[in-house]
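For this view, one protein chain was removed and the others were kept in their places.
Up next is chain A:
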Amino acid sequence: MSSSLTFWKRIRRTPYQAIAATMTIFITLFVMAVFLIMAGGSSAMLTYLESKPQLTVFFKDDKDKDSINQLISNIKNTGRIASINYISKEQALAIYKEQNKNDPLLLEMVTADILPASLEISTVSPVYLSELAENLKKEKGIDEVVFQKDVVDTLVSWTNTIRKVGLVFISFLLVATFFIILTSIGMKIALRKDEIEILQLVGATPWYIKKPFIFEGVTYGFAGSALSFVLVSVILLYFTPYASSFLQGIPNLTLFKYANIALTIWPPNAFLFLSLFIVLLFSGLIIGFIGSIFAISRYMKN
């Protein structure tokens, strides 16, 4: 017989309120996790693409090595180039083989001849890119100029949209959850007015009286966050095979790196799940805690 036991009894005796509060936290945290993963994934994708060459020039087969060397030195002389990398047909084949090593069917019949040689170029500043691309297109023996900037720009606008929509969604849900916990716990405080008065009269400290209500809110938070973590993990693992065909050729996507710690978002890994669990758990506990504290200060008189 302790106050923690009474708090379990309280939850058991009002199961519908407990379920409502837990489910609301669960839904909020689930949506939060989905948006976090989407926002994190697109940010990591952006970082990945920005680290790649900004301009790729594919040569026609008749372009000889000398004229390519000439072109490279011309481009370098402009002084606007951060890096330039020549990829021969043989190197292109090696890259192709590496990317498709798990799929022997795609390796059959492919020889260095059918792959184009190319140049991967990064400029010191993105403002030089379009001018450089235009100039390169005028060169002879150039098959195609792929401008990475377009891809990056589209992704930037997607990332921003996801962040904004996510922020609005999560804020609304958080506010709704907060009020549901507040009313749920507030109702219980009102129902137990007599008990609270008696406990105060026999000399219980304010903390002794408040503790079960805070535990209750925190328990809802814990249950909601655990449920949302389980669902998000199952969904993540379920979609991993689909995502891996979509993200073919990208070895990994890292969200951030600090000293020895790197949060890699692709492929899914233990550290990613751990981070997700910690974020959801803390959010759940904090919502439950703050909700019950507010309910106490609103409905319990000292």
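In this text, a contact is a pair of C-beta atoms (placed from the backbone, for glycine too) under 8 Å apart; a residue touches a chain by one contact, two chains touch by 3 or more; residues count from 1.
Everything below uses one rule, namely that contacts and distances are computed from a predicted model.
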As a check of understanding, state which of "Putative thiamineS", "Nitrate reductase-like protein NarX", "Cell division ATP-binding protein FtsE" or "STAS domain-containing protein" is the UniProt name of the chain not shown. "Cell division ATP-binding protein FtsE"
Of the listed residues A:A112, A:L199 or A:I293, which contacts the missing chain in the full complex? A:L199
Under the stated touch rule, tell me which residues of chain A contact the chain that is not displayed. 1-3, 194-195, 197-206, 208, 302
